[in-house]
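All protein chains of the complex are present and in place, except for one that has been dropped.
Letters are used for the chains, namely A, B and C, taken in the order the chains are written, and counting of residues starts over at 1 for each.
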Amino acid sequence: MKLVLDDDQQLLAKTAAELVSRDDALKRLRRLRDEKNENGYSKEVYAKMAELGWTAIPFSTDQGGAGLGVAEMAVVLEALGRALTPEPLLSSVMLGGRSLALGRFSESSWLDGVIDGSKRVCLAYQEPGSRFDAHHVETSAEKTTNGYRITGEKVHVLDGSGADAYIVSARSSGDTAAAAGIDLFVVPTRVGGVEVAVQRRVDARNAAILRLERVELPATARLGASGEGAALLDSVIDGATAALCAEMLGSMSEAFDRTVEYMKERVQFGVPIGSFQALKHRAARVFVEIELARSAVMAAARALDAGDDRARALVSVAKAKCSEAFLLTANEAVQIHGGIGMTDEHDIGFFLKRARGAEMTFGDAAFHRQRFAALSGY
Amino acid sequence: MKLVLDDDQQLLAKTAAELVSRDDALKRLRRLRDEKNENGYSKEVYAKMAELGWTAIPFSTDQGGAGLGVAEMAVVLEALGRALTPEPLLSSVMLGGRSLALGRFSESSWLDGVIDGSKRVCLAYQEPGSRFDAHHVETSAEKTTNGYRITGEKVHVLDGSGADAYIVSARSSGDTAAAAGIDLFVVPTRVGGVEVAVQRRVDARNAAILRLERVELPATARLGASGEGAALLDSVIDGATAALCAEMLGSMSEAFDRTVEYMKERVQFGVPIGSFQALKHRAARVFVEIELARSAVMAAARALDAGDDRARALVSVAKAKCSEAFLLTANEAVQIHGGIGMTDEHDIGFFLKRARGAEMTFGDAAFHRQRFAALSGY
Amino acid sequence: MSDLESFRAETRSWLEKNAPSELRQKATDPDAIVWGGRRPTYVYPQSKRWLDVMRERGWTAPTWPKEYGGGGLSKVEAKVLAEEIFRLEMPPPLYGFGLQMIGPTLLQYGTEEQRTEHIPRIVRGEIRWCQGYSEPNAGSDLASLQTRAVRDGDHFVVNGQKVWTSYGNFSDWMFLLVRTDPDVKKQSGITFILLDLETEGVSVKPIKLISGASPFCETFFQDVRISVENVVSEINAGWTVAKALLGHERSMIGSVFGAGRRAKKRTDVLVETARRTLGEREGRIQDDVQRDRVAELLIDQACFELTVQRSHDGAKAGQKPGPESSIFKVYGTELNQRRHEAMQSMRGPSAVGWEGPGFSEEDLQQTRDWLRSRGNTIEGGTSEVQLNIIAKRVLGLPD
Partner (left out) sequence: MSDLESFRAETRSWLEKNAPSELRQKATDPDAIVWGGRRPTYVYPQSKRWLDVMRERGWTAPTWPKEYGGGGLSKVEAKVLAEEIFRLEMPPPLYGFGLQMIGPTLLQYGTEEQRTEHIPRIVRGEIRWCQGYSEPNAGSDLASLQTRAVRDGDHFVVNGQKVWTSYGNFSDWMFLLVRTDPDVKKQSGITFILLDLETEGVSVKPIKLISGASPFCETFFQDVRISVENVVSEINAGWTVAKALLGHERSMIGSVFGAGRRAKKRTDVLVETARRTLGEREGRIQDDVQRDRVAELLIDQACFELTVQRSHDGAKAGQKPGPESSIFKVYGTELNQRRHEAMQSMRGPSAVGWEGPGFSEEDLQQTRDWLRSRGNTIEGGTSEVQLNIIAKRVLGLPD
């Protein structure tokens, strides 16, 4: 595993950076938030991303994908993270699409739709009582003559408002937190008994509550073999976590760059505040943390792509480090910006809010430290 | 409870500061260390302390004491801590003497000896497996026709080398870590079956291992009523912990003052290093921590003297805060002194070593955080 | 019975009769705070009655001189009064910058005319005051402020802008710093002046914060005319007045995070949040890692409260005040931030809520409080400025 971008990845990074520089995503995010837009993203921009092939990245060419991996997705998401771009690439591709692909879903039109960007499929796995444990599933999957009957409530469904379908985790047997007994099901939004409510997040990202009341599904709605749900969920979430870390890396890098810029411009006591050594040292420490985060993100993505034994542990390394580094960066950014950093009018606060939102997605640092310890056998 | 020194306490502080300024304790500590002196302190200086009445401080006038409290002992020990004074005031008075006094020991000559400084009595309660749990007692006290037979091993006996007697915790019943079943016994050094080995500590303080091999004691050797041992031990150690915190407070204050002085003198890049803002801010933060530690130490001592309900919790507050503040201060002191701070020839390293030694006496910060949480009911 | 004992007895019976029972137990309820002013609002209708009876006796400002409408109480009597109010857990009858900041400043630096005009109206809660210090380019470096005041006969003509005016949009008068001499050392050309915000040329605009609330305003001055009679102390001597007031502000902000009931409430909220979000067994927080963090925070909280107490005890014992205000400011605000960060961690996914559904009112409020807490280390003198002050004034480190 080499921790460098190859030529193709560099080209991809360049393309993504160009799109981001043309499109003022943060302004769009602010507008969508102020309008209380239910989807929280622009369909046109998302279509443009699909056109650039980004929605196809991590899928095999057999499936109509680009045959690339998490590492390439990370390159794109890092660029998007720089502008806090709200388009649902992570959710539809890394969660929805990858569930369909890894679960070998029979009805190929869904994955096709994800890959060409015409459909959005979201993963609904969290529940009010699950905190960060994906195996905590109270939603029930009752066997019927023709298939399954699903009842339960899912929360924090990323980009869940306006989705075309949901991948829902449900339990046919076992205790609430057991890995055994979980299955994943494809639930089209228009099926009877499905109710979607918009959730408003601090980071202004799209999220939803999904209520399933005796939703009748055919047997073919199940992903993978029976009982494979937990393992499938773990794989999908690991990939999405690495990708989210890349997005966080982009966001923290941008927040940091803006702060360093501000330190050079803002004059107090007759000199730029960046000439104060106490601030310099703090900025240097933030820089080091971001450098470490970058290494961890690159390693996690490449280990996943290579099927490396250490992949899961490296995903936890990356998420623990990115969660803390992003919060540190954002807190220091607001502090160094001073009063203006506390105003809604200034953009830097959006990074702080996103730091919290991203931290609480797929497990915070404390959760991943525990997971890392368990995976390391101590 | 008022967190100020009254007039008598201020006078006591002044007297103690004067003794410390006349007597270069740190030089003595260094010499005793280099000579591998078994006692690690000066009998002459200790006699002088007794003469000043310090060994009598926390005992009631009925018992021949000064009728003062932990708060006054704290005043003296803070002054001694400034010079890392190694004389065994804490061990003989706050541990040995207070055990005898609180345990209402029948043979008054021992307590008289402690009070006039002619005898040293040490508390032997730690064992190889006890870590910081004073109720972890494996040493056995077997009932005999005339009294007790004690067998076991005690370690980290403070100032244990050259003591005249030991207060030993031993168990006549109950599980290894149970509070019930523990008693305290007075074991004169010259009794058969007692063996003392000198321990060499990083902070060059006197400590010993005590081995008791079927030591025969009369029934009158027991302190307090049978089964009172654990409660007695807790009270004695709480008082000594508050007193140790005061000593730590003096030591960290001195290490800090020396560091600030050095920051004003040491010139690099043509200016005193104390003009560098990054160092200034770090010094200011250390200062704040020491101020907080001072408040906690004063409160703990006064709460103990007043028999306040919150006393135990405040002792934990003080020890947790002092352990961390002293280590922080000492680490920053060595770092700011630079290379010279790493040499044995320079005194600042003694403060770092003492910070570690004091941290590990009567429980470190983690231990006291847990204790504080338990005492606070969460 | 000593005079003080009889004062206590009388006070107690008077309070029993006059303190509206509906407000008892509401000592820490933010809705029970009354700010007064020309357009006063009362969330609880009884708050008006409570203010009325108290201000009649001058007990909104118990130690201020009777001649200006104050209570004329001695410090010990005022303490007894505070204890008796505390006993009933009554909220203060009136709160604000008038009582806390400009009132004491006018008593120290004001002219007889200024005192006669303003102090009684502060005591009675008829005028709500705000502070005009910071400017867009004068934050930590406050003395570089640029709002100009040019003399024109008996008036100053003021042009410029202030920011971070707390509740400027609800206030009637502002005390502000203006530059009256641009040609001398920056600290030497500043004047402290009083301004009725209804004067022509003043406009006020709320600033929305990242927490969603707008407790601060920007204030703009366009050819605003202020009589020179409104200058406090001498012209060009405003920096001295301002510094006295700033020290006061620091201890106010610091002590808000310090001892007393609010601290107790904060402690309880932290422990309750831990138990609620992480689970408990017989009251013990289940997650040992977070329990350790709670204990660390509450030990620091205890040390901080004890330091506030030590400072008060020292002052009572006649010790000279030390660097307390800077210590309290830097530590109290950071501790509050650490507490909020810890609670966010405990709350996990629930910490990301901004509006319902799916999040409890408590969750939403905690998220906004967390965001608001990030400003604590900026407002009222940044932590960096406080650390500079400690390094210079206390440790004597060189520039």
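The definition used in the following text is that a contact is a pair of C-beta atoms (placed from the backbone, for glycine too) under 8 Å apart; a residue touches a chain by one contact, two chains touch by 3 or more.
All figures in this text were calculated on a predicted structure; none of them were measured in a lab.
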Query - Shown chains touched by the chain that is not drawn here - result: A, B, C
Report task. Taking the full complex into account, find the residue in B:55, B:126, B:172 or B:295 that is in contact with the omitted chain. Result -> B:126
Report summary line: Residues of subunit B touching the missing chain are 126, 131-132, 155-156, 197, 199-204, 209, 267-270, 276, 278-279, 327, 331, 334-335, 338-345, 349, 352-353, 356-357, 360-361, 364, 366
Query raised in the report: In the complete complex, which positions of subunit C touch the hidden chain?
Result: 287-289, 292
Query raised in the report: Which residue numbers on subunit A touch the omitted chain?
Result: 2-4, 260, 263-264, 271-272, 274-275, 277, 280-281, 283-285, 287-288, 291-296, 298-299, 314, 316-317, 320-321, 366, 368-370, 372-374, 376-378
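The criterion applied here is as follows: only the chains that are shown with their structure count from here on.
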Report summary line: With centres defined as CA means, the chain nearest the overall centre is C
Requested in this report: Mind checking the centre-to-centre distance between subunit A and subunit B? Centres are C-alpha means, answer in whole Å.
Outcome: 53
Query raised in the report: Approximately how many whole Å separate the CA-defined centres of subunit B and subunit C?
Result: 43
Query raised in the report: So which bits of subunit A are touching at least two other chains?
Result: 276, 278
Report summary line: Residues of subunit C that touch at least two other chains are 384, 387
